[in-house]
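Complex shown without one protein chain; remaining protein chains in place.
The letters A, B and C name the chains in turn, as written, and every chain counts its residues from 1.
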Amino acid sequence: METGLTIAFWVLAVVSVASALAVVLLRDVFRAALFLVLCFFTVAGIYITLSADFLAVAQILIYVGAVAVLIIFAIMLTREAQRGSPSGRFRLPAFVLAVGFLITMVLVVTGTDWHVIKGIPNEPTTSSLAQTLFNEDGGYVLPFEIAAALLLAALIGAIVLVREK
Amino acid sequence: MVVLQQFQDWLANYIPSWLAYLIPLFVAFVVLTVFILLMVMVFIYLERRGVGRFQIRRGPNRAGPFGILQPVADTIKVLIKEDIVPTSADRWVHLLAPIVVFVPALVIFAVIPFAPTAIVADLNIGILYIVAISSLGVIGIFMAGWGSGNKYAAVSAMRSVAQMVSYEIPLVLSIAGVLIIAGSLSMRAIVEAQNVPFFLLQPLGFLIFFLAATAEIQRSPFDLAEAESEIVAGYNIEYSGIKFALFYLAEYTHAFAVCAIVTALFLGGWNGPGLPSAIWFMIRVLLVFGVLLWLRSTLPRFRVDQLMAFAWKGLFPLAVINLFITAGEMIAFPEFPRWLLFVNIPIAAILIVLWSGFFRPAGEAVSFERYGRGVGKGLALTFRHLFRPPITVQYPEERLTPAPRFRGNMLVWDEEACIACRACARACPVSIIDIETKKAEKGLTVEKLEIDFGRCLFCGLCVEACPKEALFMSRDYELASYKRGQLVVTKEQFIAAEKRPSAYGYPEREAEMPPQTLLAPPKEKS
Amino acid sequence: MTVGLEHFLVLSAVLFSIGLYGALAKRNVVVILICIEIMLNAVNIALVAFSRYGHILTGQVFAIFIMVVAAAEVAIGLAIIIAIYRSRETVDVEKTDLMKW
Partner (left out) sequence: MPSSVPLAIFLLPFLSFVIISFVIRPFLNHKAQLSGYITIAAIGTSFALSLWVLAEAMRAPGHVLSMPAYDWLAIGDTVIRFGVTVDSLAAVMLIVVTGISFLVQVYSQGYMHGDPGYSRYFAFMSLFTGSMLGLVLASNLLFLFVFWEGVGLCSYLLIGFWFHRPAAARAATKAFLVTRIGDFGFLVAILLLYSKTGTFDIGQLHELALAGVLGGTTLTWAAIGIFSGAIGKSAQFPLHTWLPDAMEGPTPVSALIHAATMVAAGVYLVARMFPMFASSEQAITTVAVIGGFTAIFAATMGLVMNDIKRVVAYSTISQLGYMMLGLGVVGIGVAKGAVPLEVGLGLGVAVGIFHLFTHAFFKALLFLGAGSVNHATGTFDLREMGGLRKAMPWTFATFLIASISLVGIWPLSGFYSKEGILTQAWDHQRALFVLALLTVFLTAFYIFRVVFLTFGGEYRGKVHAHNGGAHGPSLRESPLVMVAPMVVLAIMAGVAGWLPIGKFLGAEAEGYFHPFSSAIAWISLLVGGFGIFLAYALYGAKWISAELLRQRFAPVHTLFSRKYWFDELYERVFVFKVLLDGVFALFQWFDTHVVDGLVNGIAGGTVASGSAIRRLQTGQLQAYGIAIFFGILVIALCLAVFS
């Protein structure tokens, strides 16, 4: 089982990093968006290796089913796909910055002594997640409601912004 | 699935555990795929035959007994067709699109509970998995639409994606009602929770789910994406050969999946006395598919704005209301007793009637006359058709007799009566009658006669112009040849041809003609 | 070699850096938005990894909220992009620089 997880992780990690790189490096915007879908998908796989089954499905549902679709819609509506997505004038500083970030984070991650609890957490997570979200005292009910209001506001805002006069 | 588990355990003794885990899964996947593909063939056959029956047609009946080999023939045909990739297409996207559409449709079946023991993976998030996976197909449609480099395909992709995204919302919301009652996301638990099928406890949810799912798989009356009259054939317009076959397969796999999901969520799944549970399940699946066929063969297609309005203004609010009602009932009666069906069915009826009052599909209020009784009458008519003998004939073994004054495709020339006056050639508005005469002992005879039926208008002026009874319209209606040149009929061919003159232009002969056979018998006046 | 928390965190860092580079270097606004989504996903991986190795679900709860906010952000962001595209016929960030002095 452990070996399986390891293999799964490495496969998923390589694919996700490769697809993320493809997103960044490809000039064809539509293909970049498709690689984004692949990246989202592998991230969902990584969630499964992390025993977060509900989150994995939510990832597919939200990112692949909604976010990616919206982005592709936007690409189609802006008709800029043929012009592609060239790199801008900040290519070099951005690269230096990204590498700096990467080095810093990797150093921090490897240099920290993490307190890891052994064993595999309980699955399925759906009901325990629900209990964490909505437990009687001090759950996340209020943030949840605010998130709902935020979504509604975003929905209406998007409609108002894009509506033809 | 118990068998799967045992297989995995047994294999683990011989090979590494992760392989032992994957190989049986793979085997199960292959078995399932084969089963699904077989079922899809059954579905295709049923669809073609079924729609035929609903329309009092015969349907395919030549390949094998009752035409059951028709899907096989179709498959072979489509596989050996040329695979065309347009030059403006994005080749890789174009190639991958059918796969991206087909694979999600296939993997949905991983969690479909055909029987208590026949589930590939009884995921505890089963229904959520289905919803998530089915949203993947959208990407494939986008790819097909965009990658084809065709305007119609792109428009169709946009349409169908908008449609699928829109209908996904009422779909998921109506599932939520079931989940509240069942208290689990696992498909198996949902089926087991159904002492009473949920379509009785959740009538409104069932209707919404059924309609939304029909729209999700883009079947009639929601088949806008392939509205032939508007955008030719949809996002798969530029596909042929095996790629098109994949789309075609995906469509029926989706239909199968939806029928299975409806069965599992609302119709009680495998529950049933006597027969094995898998049989019960398949019976229900076929019944649901039958209803889909029935709807398809009855209802006309939605207009695109009506389609979106129906999702957002019709189904979505109703689904939200249904969710609220169900949640409220759950709070009031945590056991969710059976008698609530006597509450929920009237509530559903009232809500539908009330809500339709807000809904103006064609700029006018929804009238019961049109949308209640009208649709009902239509459905009843198609249902009655199911039990009528087909009115079509087994052509070419059987043929219809045309009307007495039928203007058929080839003229009948009586060389005996002809006086070579050339009146017909002068009368012809398109001058296709080429006639040469020479002097004979008595008057003239026809030296050469050529008529180009490729250009004939079948106006009948030549027949009317004939002073003798020498030229007739024909009663034949088959005019086909492999070359245009063969449509030029010569004097010898006229003489050799079987003479089946029509009574056009000769009213006195009408009585001699055989009576016309009609597809639909004339209505008896009461 | 077993996979541990560090692996996931490093993966998260790599994805984040890639997203960061894309967000800062690409000229198409839609692609920038895509890169921001990659960054959010990277953060989610880190959160879920912490949740997995700390046996506490708060990380997943946070990930859910990030998903919600990301969805809202994409909706609004794309709406703005389309609005800009309608008025200026471009989605190039370097050409949409009216908001200066």
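Criterion: a contact is a pair of C-beta atoms (placed from the backbone, for glycine too) under 8 Å apart; a residue touches a chain by one contact, two chains touch by 3 or more.
Just so it is clear, the model here is predicted, and its values are computed rather than measured.
A.B. asks: For the chain that does not appear here, which of the shown chains does it touch in the whole complex?
C.D. replies: The undisplayed chain, in the complete complex, is in contact with A, C.
A.B. asks: Of the residues A:L97, A:V116 or A:L133, I need the one that contacts the missing chain.
C.D. replies: Hidden-chain contact among the options goes to A:L97.
A.B. asks: Could you tell which one of C:A25, C:M67 or C:I81 touches the chain left off the display?
C.D. replies: The single option touching the absent chain is C:A25.
A.B. asks: List the residues of subunit C that touch the chain left out of this view.
C.D. replies: 20, 23-25, 32, 93-94, 96-101
A.B. asks: Could you pull out which residues of subunit A are in touch with the chain that's been left out?
C.D. replies: 88, 90, 93-94, 97, 100-101, 104, 107-108
In this text, only the chains that are shown with their structure count from here on.
A.B. asks: Roughly how many whole angstrom separate the Cα centroids of subunit B and subunit C?
C.D. replies: Those two chain centres are 42 Å apart.
A.B. asks: Quick one: subunit A and subunit B, Cα centre-to-centre, how many Å?
C.D. replies: 39
A.B. asks: Using Cα averages as centroids, what's the distance between subunit A and subunit C in whole Å?
C.D. replies: Computed value for the inter-centroid distance: 7 Å.
A.B. asks: Can you list the subunit A residues in contact with two or more other chains?
C.D. replies: Within subunit A, the residues that touch at least two other chains are 54, 58, 66, 73.
A.B. asks: So which bits of subunit B are touching at least two other chains?
C.D. replies: If we look for residues of subunit B contacting two or more partner chains, we find none.
A.B. asks: If you look only at subunit C, which of its residues touch subunit A in the complex?
C.D. replies: Touching subunit A from subunit C are residues 1-11, 13-22, 24-28, 30-31, 33-35, 37-38, 41, 44-45, 48-49, 51-55, 57-58, 60-61, 63-65, 67-76, 78-83, 85, 90-91, 93-94.
A.B. asks: Would you mind writing out the residues of subunit B in touch with subunit A in their complex?
C.D. replies: The contact residues of subunit B facing subunit A are 16-18, 21-22, 90, 92-93, 123-125, 128-129, 131-133, 135-136, 138-139, 142-143, 146, 154, 158, 161, 165, 168, 185.
A.B. asks: Of all residues in subunit A, which touch subunit C in the complex?
C.D. replies: Interface residues on the subunit A side: 2, 5-6, 9-10, 13, 16-17, 20-21, 23-24, 29, 32-33, 36, 39-40, 43, 46-47, 49-52, 54-55, 58-59, 62-63, 66-67, 70-71, 73-75, 77-78, 80, 84-91, 93-95, 97-99, 101-102, 105-106, 109-110, 114-117, 119, 121, 125, 128-129, 132-133, 140, 143, 147, 150-151, 153-155, 157-159, 161-162.
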